[in-house]
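All protein chains but one are shown in place.
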Amino acid sequence: MKVSLSAQNVVKRYGGVVALADGNLDVESGEVVAFLGANGSGKSTLSKIVTGVVAPDEGTVLLDGQPVTFPSPQTAKKAGVTAVYQELSLIPDMTVAENIWLGHEPLQFGLRVNKAEVRRRTEALLALFAGTYHESLQPDAPVGALPPDEKQLVEILKALSLEPRLMILDEATASLDGRQVNRLFELIADWKKRDMAIVFVSHRMDEIMRVADRATVLRNGRTIGSRVIAETTEQELVEMMIEAGEAVPHHREAIAAEGQPAGVRLSVRQLRTSVLQGIDLTVRDGELLGIGGLQGQGQADLLLAVFGAIPFSGEITLSGQNVHFTHPRQAMQQDVAFVPGDRANEGLLLRRSILENFQLPSWRKYGFPLKINSARADATTTADELSLVRESLDAPVSSLSGGNAQKVVIGKWLLRTPNLLLLNDPTKGVDVGAKGEFYNLLVELRQQGTAILFYSSDDDELLGLCDRVLVLHDGRITAKLSGESLTHAELVTASMGTMQENGT
Amino acid sequence: MNTTFQKITLRHPYLFALGLLVIALGVNFYLQPNLFEQRVLSGNLRIFLPLMILTAGQAIVIMGGGLDLSVGTMVSMVNAILVTWITRESTGAEIATAIAVGASAGMLAGLFNGLCVSYLRLQPIVTTYATSFIYAGVALWILPRPGGLMPSELTKFYRSNPAGIPLMIWVAALLILLWVGLRGTRYGRYMFAVGGQAEAAYATGVPVSLMRLSTYVIAGLMAAFAALALTLSTGTGDPRIGDAMTLPSIVAVVLGGTRLSGGQGGIAGSLIGVVILGTIRNIISFADVPTWWQTFVDASIIIVALAAPGLIRLIRRRQTQL
Partner (left out) sequence: MKTTDLKALILYPPLLALLLAIILFFVGGIVRPGFANLNQAINIVRLAAFLGIIAAGQTLVIISGGEGIDLSVGAVVTLGAIIVFRIVDGDNSMVLPALGACLAAGAAIGLLNGLGVTAIGIPPLVMTLGMAGVVQGIILVVTQGELIGGPAPIMSTLISRPLVWEIPGVVIIWLLVGLIMWAVLERTTYGKQLFAVGVNRTTARLSGVRTPLIVLATFTLSGMLAALGGFMVLGFTGSVFLNLGDRYLFPSIAAVVVGGTVLAGGAGSYWGTMSGALVLTLITSLLTALQLPESYRLMVLGVILLVLLSVYGRQRGLRQ
């Protein structure tokens, strides 16, 4: 059944802030429309309006040519409009099957859940992604035990189980690895043939160029325009997203060759955790060592182990001394810093002030009773160095935009001038402008002699920023790439390990 | 990985409680060899039954992510109603009406709790503690002094053994049966979803507020039935009779393997938890523990029982690190 959706001149205000000034989006059966925009562009607001999560202040939404209003996500779903978000809507203690069918379980006699039918249908759904997940992903596996990429698969299947006519994938590929993305795109091609309309919201330019037919760009709450993918370039789309046409290079920082190799800051031998199978590596002062590979291959474990946040076995030498940290506090005292990727849950105290967030690791330095003025002065210096846009240091950190919040997360460590900086996928979900500032910061730190160990799920970042890249697969290093061998092709091959992959 | 262990404990949360029960019964039997005789067993079960029914209701609230600290005073309130309405001369119809009124009062109290928690969005612990004062006040207002007498037919019925099996067993079996049925419906899944992760449930379209409300109403109804059992058991009324039942109802649920945070668990474990608590009391009195020590020993055993799952986890974690 054909479907078409048209959002026209949609306006949304939150108190005094205009989140959406003139939002427009058109999509119809058989096409994939990519929806692009920097953080704060109004992109997520528009998609929430279309799926009934938020009510618009002005404007029209036409479904199949008829004006509609969705007072709740439920009404949107009943009309065939479903979204898959990055913020998970899964219940950890319930099984995969229970989560997928929650609210629309097949019933016997209108009362009891038909368990056999639930199982059968769940298996059919899981079969769509066969070969891209571990065998532990069964209909009766508790969702809480699954890794992030499999949780995202369950989210996608949950949306599919509603048999939508229009599906919105909002950053749905952020947690997926290469194989899963490939399979998803194959499925999308199939869904297009069955007259499904798809809106693909993403920051990953390469995926957009691969899967989308058209792209609609939002900037500062207005729809700037639409382009047919086959007739445009990445550069043009990025320029539409950023103001004043100043395209921040997505990557490609030229790394100048250094003179003398500096001393080794970190040396790791035979590091083992529940996921890692024996890792050896060294990082020198002023070196930016990248860690790559598919999601969940142990990259986070590596960083957390060095930081003392998880138990491990193996030898770690820091600044020439053998260490075995059992708590982040010990690592901090040896000038190690850790920047998490999930800043809301791991990097920030949302309800507290910017000042408190900046100084959280460092209060001890300010004596007893705390010299607050001194703390404030130090924080102000760092905030200015990072060009942090803020009202005052006493404002809650939740009042900051995504890019600025990320500055606080890294700022609290910069205040301590670390020797070794560990970064766990820090630019995930950060928009292009803020990413650029972040890259400049990393290059600057590198030039000042900080040793940096950097995990990123974005291959382009690794290629553009790092001197060397170690690729992890199944808890082992499968490749050490540098210089001539540091190419996209090599990275991808090493990421896939020894597995067979058909098609790209 | 530990997914099989997780799966088993998720499906059958009462296994640990069962183990504890076996140990407790063993010790009790050692101290009181006639424990399993018909007369003694029936006597014990008769005392446990009101708390069992009450705990079933508390378990539903807890699994739905809440907590009800007013269940005990609801029992007092309904007890006051029953005892005031029913006298030795009451006809069958009057008795039935009285029970209906009591059940309605329980449900209304539960509804009030539920509205405060779900729609006014007040924190469950402090709120139900506040409403417990209200129900205690109502109980005192209806029945200022202990008194009243239940007709002997009813109290005899309570002690009867239909088809040779004590009434309590029938009731417990009925509770478990109702639970198994409930668990298999969409309502049961909604309840676990709301208790497990309310935001995710909401995003999935589960009517979260309505679900929470319904769990409190069920708890109120269970409190009313618990009051009925208690009234038939003691044969008389007391405006404070149920107040002390609240805390044991919570402890029994936790002992039974249901997490206080909600989202998992079951009724069977909670019922076993009640029996464990009662057995501990028996053990203390039969072990000739000096009177002044009894409270201390009772409370300490409860803490140890509550700590046991955590201690086991701690020990297992140390082992995997070695």
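As written, the chains take the letters A and B, and residue 1 is the first residue of each chain.
Note that in this section a residue touches a chain if its C-beta (ideal position, glycine included) is under 8 Å from a C-beta of that chain, and two chains touch if they have at least 3 such contacts.
Because the structure is a prediction, the values reported are computed rather than measured.
A.B. asks: Tell me which of B:121, B:156 or B:316 is the one touching the absent chain.
C.D. replies: Of the listed residues, the one touching the omitted chain is B:121.
A.B. asks: Have a look at B:45, B:107, B:232 or B:302 and name the one touching the chain we're not showing.
C.D. replies: For the chain that is not drawn, the touching residue is B:302.
A.B. asks: Residue-wise, where is chain A in contact with the chain that is not depicted?
C.D. replies: Chain A touches the missing chain through residues 307, 309, 327-329, 332, 338, 340, 345-352, 356, 359-361, 363-364, 368-370, 372, 412.
A.B. asks: Contact with the hidden chain only, please: which chain B residues?
C.D. replies: 67, 116, 120-123, 125-127, 129-141, 144, 198-199, 202, 208, 247, 250-251, 254, 260-261, 292-300, 302-303, 306-307, 310-311, 313-314
To be clear about the criterion, only the chains that are shown with their structure count from here on.
A.B. asks: Name, in rising order, each residue of chain B that touches chain A in their complex.
C.D. replies: 1, 3, 6-7, 10, 181, 184-186, 189-190, 192-193, 196-197, 199-201, 203-206, 263-264, 321
A.B. asks: Would you tell me which residues of chain A are touching chain B in their complex?
C.D. replies: Answer in residue numbers: 72-74, 77, 85, 88-94, 98, 102-103, 105, 107, 111-113, 115, 136, 140-142, 145, 158, 311.
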